[in-house]
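Up next is chain A:
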Amino acid sequence: MTDVLLSIRNLCVDYLTDAGVARAVDDISFDIRAGEVFGLAGESGCGKSTTAFAIARLIRMPGFVSDGEVLFEGEDVLRMDAKRLRAFRWAQTSVVLQSAMNALNPVIRVSEQVCDAIRAHQRVNEDQARSRTRELFALVGIDPGRLDDYPHQFSGGMRQRICIAMALALRPRLIIMDEPTTALDVVVQRDIIGKISALQREFGFSVLFISHDLGLMLEFCDRIGVMYAGRLVEAGTARQVGEQPAHPYTQALLRSFPSLCGPRRRLQGIPGAPPRLTESIAGCAFAPRCEKAESTCLTQTQALASLTEGRVVACARVSRPLVATTQTAEVS
Partner candidate 1 sequence: MTSESALLRMENVSLDFKTGTWGRRSVLRALRDVSLSLRLGKALALVGESGSGKSTCARLLSGLHQPTAGDIYWRGAGLGQRKSKETAAYRRSVQMIFQDPFSSLNPALSIGYQIERPLLANGVVDNAADAARQARILLERVGLHPADETAAKRPHELSGGQRQRVAIARALAVKPEVILADEPTSMLDVSVRIGILNLLLDLKQEQGIAFLFITHDLASARYFADDIAVLYGGSLVEQGDSEAITQNPQHPYTRLLLNSIPGAGDNPSTAPAQTDAPMRQPDAKGCPFVHRCPQALAECREVMPALRQLADNHAIRCHLY
Partner candidate 2 sequence: LALTASVQAAEADQNRIHGGELVLAPTQTNAHVRNFNPYNFSVGAFYAQDFIYEPLWIYNIAHPGQDFPRLAVSFETADDLRSITYHLRPGVKWSDGQPFSADDVVFTFELAKSHPAFPVGLDIQSDSNPNGLIVSMEKIDDLTFVARLSKPSALAHEHIGVMYPLPRHIWKDVQDPTTFANPEPVATGPFTEVRSFSMSQFKVCRNEKYWDAGKPYIDCLKFPQYSGNDQTMLAARAGKIDWLGDGMSDPEKTYVNGDKHNKYWFPAGANANLHLNTRKAPFNSLPFRQAFSMALNRRFILDVATFGLTTETQFPIGTGELYKDWYDAQALQPYRYLMEYNPKRAKALLDDNGFVDRDGDGWRDNPDGSSIEFKLAVPSGWSDWVNTMMTVSENLRDIGVNAHLSTQDESTWFAGTTQGDFDVYIMWTKPSATPHGTYSLMFATDGLAEGRRLEQNMHGMVIPEINQALDKFAQTQDRTEQKKWLTQVHKQVAEKLPVITLFANPDWYQYNDSRFQGWVTQDNPYVRPMLHLGVPERGVHVLNLSLRKEAAAQVARQ
């Protein structure tokens, strides 16, 4: 693929805690192409949001990016100077946060919050900014007459749509969506995902979509990366990951969802708990919980290995046979 929009290289993000340095994101590398929806999945605390924040350069103390590069169209976001950074933010990368409830300042009218984003980057007057805001509201299906309401006067779904409208305000190339729908009802969630899909098709921006809901992700994303304990354990197209999960963790994760159809079976879940992030892990981080683990898994670092074009996995146990099967599949 040629048109890589964002390229993350060996990104490490740490948090300074009472117990020492905790590694939230450990040496992650992946690309997002122009116009694609890239999903980042994984259970709570695995570092999804941290990755997203690092890309937008939003990490503050006690967190810090300790290594790596975030190349946006070839330019390293992490090394931008203050002026360039301000210009980059929102105009080129905007974010939609998990909880719309907290993402909007409760004591400022929503109109002002949206206009602010516009006027920080474009030389427009108040009226122009407002009319632009009105358009955006219409775009996401909110009555523009409610421009001057306060956040708490909107329902959760509406607030989330306002956040999306705000993210679209400057037509950025990349929108980072950190669990934009988890706080919402299924019906509303459906509605919003539909809206984002439509807008994405219309404007052609790329999306970094973060969620722990694999089901949702498989439906919405072009490609998916799965994280575990700060590391990327698997990445591939949605179809590949959904139908042929390669990493034992991904497999276990997919097995954990009860199903709406088919026979009612007892499911197993994943026993154990993720490792402590303050301790260096020698081998595969998932090894202690992995039913397929062998002794070497605990000691040998598992680097991401390419299976097929755009498909990578970090597991010694499964990579080879899987390559074989895919190859055979292709051959046949």
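The candidate set was assembled so that all candidates are chains of the complex that A comes from, given by their letters.
Basically, contacts are C-beta pairs under 8 Å (C-beta built on N, C-alpha and C of every residue); 3 or more make two chains touch, one makes a residue touch a chain; residues count from 1.
Bear in mind the structure is a predicted one, so any value in this text is a computation, not a measurement.
Touch, as defined above, links chain A to just one of 1 or 2 in this complex, and that is 1. Of all residues in chain A, those touching candidate 1 in their complex are 43-44, 141, 155-158, 184-191, 193-194, 212-216, 218-220, 252-253, 256-261, 264, 266-271, 273.
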